[in-house]
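Sending over a structure as structure tokens; questions will come in a sec.
Missing here is one protein chain; the remaining ones are kept as they sit in the complex.
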Amino acid sequence: MSEPVIELQGLQHRYDTDLVLRDVDLSIGEGEIFGFLGHNGAGKTTAMNILTTLLEPTGGTATICGYDVVTDRREVTRLIGYLPADVRMYGHMSAAENLEFLAKLSGVPDARAAARETLEYLGCADLAKRRVGTFSTGMRQRIGIAQAIVHRPHVLFLDEPTSGLDPMGVRQLRETVLQLNRDLGMTVFMNTHQLNEVSKVCTTIGVLNHGELIYNDSIEATMRRFPDEASLEDIYVRVGDLAS
Amino acid sequence: MIGTIASQQSLLLRRQHVALVGLITMLAVTAIAGVLGWSSHHTIVRVFDQAVRLQAAAGQPAPPNPFLLKPNLSLLSNMVVYIPLIGALLALVVGHLSMVDDQSKGMGRLLFTRQVTRTQYALGKVLAATRFLALTLVGCGVVSIVALLAVNRTLGSSDLGRLTGFYVLSWAYLAVFVLVGILTALLTRRRSLALLSAIGVWLVITFVVPQFTSGLRPTQSLNPLTEPAGTSQAFFRVTQHAQPLSIVEQYKTAAGNILGTSPTSPTTETVLTIVPTLIAGFGLLVLVLWRIQRHDYARSASDE
Partner (left out) sequence: MSESTNRILQVARHEYRAAVRSRALIILLAILVVATGFSVFIGATDYAAQLAEYDAYRAAAQAQGLTRIAPSPLAVLSLLRGAFEYLEIIGAIIAITLGYLSVSRERVSRTLPLLRSRPLTGTELAAGTFLGALAIFTTLIAATAVVGIVALGTIGNDWINPAQVLRLTLACVAALLYLSAFYCLGAIATAKAKMPANGLVIALGIWLLVVLVLPQIGDTLDADNQLPGGLFQALGLNHDGEVAVLTHFTGYEQVRTGIEEASLAKHFERFAFAMSDVKERYRPYGLPWLLNETRHDIGWLFAYTAVLFLGLRRTLTRQQPIPTGGNS
């Protein structure tokens, strides 16, 4: 495997008495597209919140390109881009204004140009001057991706990126993720329930079950390991059964 | 980063029309204070004329000219009431909106995965809100000058200095309420609870504390001329020691001294009355900076 970009060692998190992440060890290499799977409440978003510096873990460590997410927050935030689930931005401001502001906070020197280029790159320059408050879910998601990459991060975190999108929107998003990975060499970490998308986009997967990482391997190896299962959905169910 | 956050927040205040509504309200209120001042002036002239005629008819000497009893800036005495009532509520709302909009949109997830620190973020928000209040008060100052020139015909440099002092004091007082609005937004999860808690604090400061320290009934707080009542009671002889903590009374006292509408006090005394407000502001700023470090910005958007 290539040099690890994301590394979790014995990662734990506890909300009061509830242990939501249990000693998670995980390593994701450069240029991979990683699909993080698991049932609702499995701990996927908590893990992503820790990796994006929004939450401090109660145990273990997590690093991005060797930088600790707790102690080296400044370096980590320079390296990552994040698309949260149900992304919203300032509704009274245009897409370009939102992007420019967020680019400035990421330390981009010419934020205005970066915003314009990003919108052009994603093929949504027509949305630049429109107020975000008037956008449909699909448009909002595209602007969400734009804000996540406006500073050209090394690692992209996507939390349920296809939720609420129509089939065309899902397809567009899939192509965007592949394009970002191919053109800009971004490593992608994606929380999702859409197993169909995972099989089309991801290079490796991990399955979280009640805070415990019960499976982690490349898609190819996974398909080889479970030759009798017809789809990734069947494999996911099987993995869950094996764990319990 | 602080400047970027502050500029962004100022733009939002403009776009949400909060700034416009707030500015119009405060300018209208200042104009009302001016009209009331003019009306007061006019009424005194007419009552004085009538009194002179009445006394002359009764063969008595003319009464003393009441304008000798009325200081130049008394025209603005109503502003001393409007700032703690309307200005403070506006400041609360501005402080409140500065934080809750980001919270309810889940913006924290986008902001704090960037290089901005929470301290920079909070200071940017405070800067934007207090800058907005400063601009609003400058507008009020201009309206006040126009009103004073229209009624008194002249405005000396000393009066201009007093006016500036009054609006600087008012800015410091309102900054406290911006911080209350921000802090309650950081302490509570729901927008409504945050706003109502802030209003609760305002009610206590404006109406309840003055009754405790000076025996002022709630509606007495609305009249700029009312003297504190009930201080003869033994209870108030004890509680009036806590009067310095009643920032609304301290503000009114200091404002009255600066405008010259209440019996003159030495400058040091006036400065001392401002100290509790400054301490309150500083204390609240520290609390805001402490609280924001612990705030959960990983939460997603919500409709409430």
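Order as written gives the chain letters A and B; numbering starts at 1 within each chain.
By our rule, a contact is a pair of C-beta atoms (placed from the backbone, for glycine too) under 8 Å apart; a residue touches a chain by one contact, two chains touch by 3 or more.
As the structure is a prediction and not an experimental result, all values here were calculated from the model.
**Q** Looking at the full complex, which residue from B:142, B:160 or B:204 touches the chain that isn't shown here?
**A** Spelled out, the listed residue whose C-beta touches the missing chain is B:204.
**Q** Of B:109, B:191 or B:252, which one is in contact with the hidden chain?
**A** B:191
**Q** Since one chain isn't shown, list which residues of subunit B touch it in the complete complex.
**A** 25, 29, 32, 36, 39-40, 43-44, 46-48, 50-51, 54-55, 63-64, 66, 69-70, 78, 81-82, 85-86, 89, 93, 100, 104-105, 190-193, 195-197, 199-200, 203-204, 207-208, 211-212, 215, 217-219, 222-225, 227, 230, 233, 235, 303-304
What we mean here is this: only the chains that are shown with their structure count from here on.
**Q** In whole angstrom, how far does the Cα centroid of subunit A sit from the Cα centroid of subunit B?
**A** Going by mean C-alpha positions, subunit A sits 47 Å from subunit B.
**Q** If we count contacts the way the header does, which residues on subunit B are in touch with subunit A in the complex?
**A** 1, 4-5, 8, 11-12, 15-16, 101, 105-116, 297-298, 300-301
**Q** Given the complex with subunit B, which residues does subunit A contribute to the contact?
**A** Counting only subunit A, the residues touching subunit B are 49, 52-55, 74, 77-78, 80-82, 84-93, 97, 101-102, 104-107, 147, 151, 157.
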